[in-house]
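A single protein chain has been omitted from the complex, and every remaining protein chain is retained in its original position.
And now, chain A:
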Amino acid sequence: MTTTKRKLYMELENCIGCRACLAACTQCGGHEERNRNYVYDVNPLVNRQTMPLMCLHCVDPACARSCPAQAIQIHETGAVLSALVEKCIGCQNCTIACPYGIPKFDEEENLMYKCDLCIDRTKDDIPPMCASVCPSHTLQWLSEDEINQKKQKHELDNDKWVTSLPHLEGDTHVTVNLPGILQGTTKLF
């Protein structure tokens, strides 16, 4: 068992579009059975490539910076939490500020809600629901060491490895590996 604190890691090439991650997100305690993540058809009408779109839990999150009411808190683990019910004023700044369009808005409750990295699980290093169920290992809950190993294997100077995008939001707590993971693999025979 790894004892180091783990992080969400994504390998987009693996995604099979099953949307178990969406179903699982509705199951997380405190999520009121609404999912906070997205899965997109990358090239509909052409092929079946899909990819999840998850909150990257930015180190300096635009959503929180844009919030005039300090409703979006950052947990000590780095998770960017959903808006605090008592503070959120429903202005929707955050939904516009986030470069990935992650925060969702509940019109009825006049309240923003977003991925909280399943904080009731991840605060105890229990994998988040989406990464627990993802059948294709697109979403995984890995230690820094494991992520570094992946990085070494896939780093090919071909822009396929992305851990942070300076021109977008700088450092994130989630690491993403864009399509192309097999490019560095040497065939067995």
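Assume a contact is a pair of C-beta atoms (placed from the backbone, for glycine too) under 8 Å apart; a residue touches a chain by one contact, two chains touch by 3 or more; residues count from 1.
We take it that contacts and distances are computed from a predicted model.
Colleague: Given the options "ABC transporter permease", "Biotin synthase auxiliary protein", "RNA polymerase sigma factor SigK" or "Molybdopterin oxidoreductase family protein", say which is the protein name UniProt records for the missing chain.
Modeller: The correct option from "ABC transporter permease", "Biotin synthase auxiliary protein", "RNA polymerase sigma factor SigK" or "Molybdopterin oxidoreductase family protein" is "Molybdopterin oxidoreductase family protein", the UniProt name of the unshown chain.
Colleague: Contacts of chain A with the missing chain: which residues?
Modeller: 1-2, 13-14, 16-20, 22-24, 26-27, 29, 44-50, 120-121, 124-127, 129, 132-137, 181-182, 185-189
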